[in-house]
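In this view, the complex is presented without one of its protein chains, the others remaining in place.
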Amino acid sequence: MTPLLQVKGIEKRYGARIGCSDVSFDLFPGEVMGIVGESGSGKSTLLNCMAGHLEPDAGQVIFGTRADGPVDTVTMSEPERRMLSRTDWAFVHQHARDGLRMSVSAGGNIGERLMAVGDRHYGAIRDRAIDWLGRVEIEESRVDDRPSAFSGGMQQRLQIARNLVTGPRLVFMDEPTGGLDVSVQARLLDLLRGLVREMGLSAIIVTHDLAVVRLLADRLMVMKSGHVVEAGLTDQVLDDPQHAYTQLLVSSVLQV
Amino acid sequence: MYVAVKGGETAIENAHAWLAEERRGATDIDELSIAQIREQLGLAVNRVMAEGSLYDPDLAALAIKQSRGDLIEAIFLIRAYRTTLPRFGYSKPVKTDEMACDRRISATFKDAPGGQVLGPTFDYTHRLLDFKLAAEGEVPAAPTAQPRTEATPHITEFLKGEDIIQDEPASDTTPGDLTREPMEFPSNRPLRLQSLTRGDEGFVLGMAYSTQRGYARNHAFVGELRIGKVAVEMDIPELGFAIDIGEIELTECETVNQFKGSKTEPPQFTRGYGLVFGQSERKSIAMALVDRALRWEELGEDNLGAPAQDEEFVLSHADNIQATGFLEHIKLPHYVDFQSELELVRKLRREAEERMQPKEAAE
Partner (left out) sequence: MNEYNFAYLDEQTKRMIRRAILKALAVPGYQVPFASREMPMPYGWGTGGVQVSAATLTPEDTFKVIDQGADDTTNAVSIRKFFENTAGVKTTEETEKATVIQTRHRTPEAKLRKDQIIVYQVPIPEPLRFLEPRETETRKMHSLEEYGLMHVKLYEDISQHGAISTAYAYPVKVSDRYVMDPSPIPKFDNPKLEMDAIQLFGAGREQRIYAVPPHTKVVSLDFEDYPFEATKADHPCDLCGAEDSYLDEVIMDDAGNRMFVCSDTDYCRSRREAGHVGRLAEENAA
C-alpha cells in the first residue's frame, strides 16, 4: 500500500531556536497518527509545516493527490495548495473561533467549502449542512443560528462538520479537545472516533492529552525540544514507554 | 401635479453666489488680506501646506481665505491646484543637519552641542485668554541674540558612535512617489512617511496617542525636535550641478525608542521619524510615533494587532481629502439605490407575511 502522506526531514527554525527538526514518517490511508509532547515541544510547529501554514526550512511533505499521485506540497504553487486545503485536506483548530466564521450562520459555515468548489444549488447545500449538523449532534433547528450563540463544545463540533463536509482524505487537528470541559471532551472524542471509523479518515492529531491519542490514534510520535524521541503503535508506546521522557509523560498522566 | 426637479444649474449658481457672500461676511468689517492670513495665522498656513503637499504660504493663505477657514477645504483647494502643476523634477534630499534652527530641543540629553533652544513655542505659556489681544495685538520686540552660524548636528549622531542606536543606512535608491503611483500594500517606509506627512493631523495624532496608551506601545522619547529653514537644492541638467532654488521651513522630529532586541539584533535603540512642512510640531512628533509603530515587522517585533501597527489601516485612512470626499458623498442623491432597496424590503415583507398566515388562506 502506498502512503497517503510522506513526511521527510522536516525542519523549522526560529532564528537560532529549533522549532522542529528532522521529522520523518509515513501515514497510510485510514490511519490516525497522534503527536504528543508538552507545550514548546514543536508539535504545533510541525503540524503547521505539514498543513502548509508555515514554510519549513527543510524537508518535504508528499501527499498522494487524486489527480497527479504523490506531490510535494511544500514546493507546490499557492493556488494548488489552497485548492488542496479546501478539498482533500481539513484543519481543525484548537479554538473554534479560528476555524469558523463567527458572523455566518451554522449552515453557511458548513456550506462554505461546498460553495468554494462550485456547488450552486441552495437547497442541496442546505440539505447537506443539515445532514452534517445531525452527524455532529447539533439540532437541525440551529442551522440559521450563528456560532456565537453556541456553547464551546457545539462550536467545536460545528468546526468539525464544516471541515468534513467535502469528504477530505486527510484531517489535521490541533488540540481538538483543548479548552473544553472534561464531560464535553468525552462526548467530542466519541464523536470524532465514530466519524474517523465511519469515513475511514486519515488524520494527524496534535495534543498534550494522552487520553485523546489513546482513544483515537493508531500510532504515536512523542516530541521533545523539536525532535521525535519515540514512535510506535499507540498501545505499545503508552503501555511500555522506552524513552525516559515518554515514561515521565505517561507516569504524570497516571498520577492525575 | 408632479414636476420633476429641474434647474440644477441655476440652483448651483445661486448656491455659489450665496456662499461667496457668506465668505465675505459683514461688509462693514474690513476684508482679510492674504498677507494678514500668512503672517498672523501662520500655523494654519503651515498645516494647509503640509497636508496640501505644496510649499507656498501665499497660496495656502489664499486657500484659507477662500475656504472660510475650513482647513480641510483649504487643503483640498491646494491639492487640486497641485495636480495641475508641471513636474520639473525632484530636489536633492534636504540637509536638516544644516538647518538654521529657530527651535531645537532634546528630551534625552540635558545639553548637547547646539544647545537647547526653546524658540517661539506655546509650551510654557499659561493657557489664559489674553483679553488685551481683543483690543490690540501690538507686541514689544522680543530680545535677540547672535544666531549660531555653524551646523547643529543631530542628537542621534552622538548615539551612533556607540552603536547603541540602530543605524539607518543611507541609500541612493529613488523612493517611490505617492502622488505618481497607486498605493499598493505592503508598501515601504518612504511611501509610509510620504503618506503620514500629508496625512490628517488629527488622525495621525490619534494613532500616535493610541500607541502611548498601550496599543503597541513603543516607549518613545523625543530624541530631538528641530524647526527651522533649510535650503532646497536641485540638479539642473543644463548646468551639470545643483543650485539652491529656495528655502523652506521644516519641522523634524526623531524619536528614540526602547528596543529589547530580536532574534537577529542585540538590544539597541531604534528611531521613529517625522518631517513636516512649516512649524508643525504636534504633527511631526505624532508622525514619528506612528512611523515607529509601523516598523514592527522590519524590527522583528510582535504584531499586537494594534491599529497603529496596521499599515493598510493607517495609510488607507490617513488622507483627509479622501476621507472627507467619501464621507460627504453620501449626501449626493442615492434614490435609485434606495428605490431598489425599497422594492426589496417590500417584497421580503410581503413574503414574510404570506408565510405567517398560510393557514387562514387555505381554509
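Per-chain residue numbering starts at 1, and chain names A and B are given in the order in which the chains are listed.
What we mean here is this: contacts are C-beta pairs under 8 Å (C-beta built on N, C-alpha and C of every residue); 3 or more make two chains touch, one makes a residue touch a chain.
None of the values given here were measured: they were computed from a predicted structure.
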In the full complex, which of A:M102, A:A116 or A:A149 touches the chain missing from this view? A:A116
Missing-chain contact among A:R13, A:H53, A:R97 or A:R126 belongs to A:R126
Based on the whole complex, identify which of B:H126, B:R180 or B:R213 touches the chain you can't see. B:R180
With the missing chain put back, which residues of chain A would touch it? List them for me. 78-79, 82, 86, 101, 104-105, 107-108, 111-113, 115-117, 120-123, 125-126, 143-144
List the chain B residues touching the unshown chain? 1-2, 4-9, 11-12, 76, 79-80, 82-84, 86, 179-186, 312, 316, 321-322, 324-329, 332-337, 339-344, 347-348, 351-352, 355
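Operating definition for what follows: only the chains that are shown with their structure count from here on.
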When centres are defined as mean Cα positions, the distance from chain A to chain B in whole Å is 48
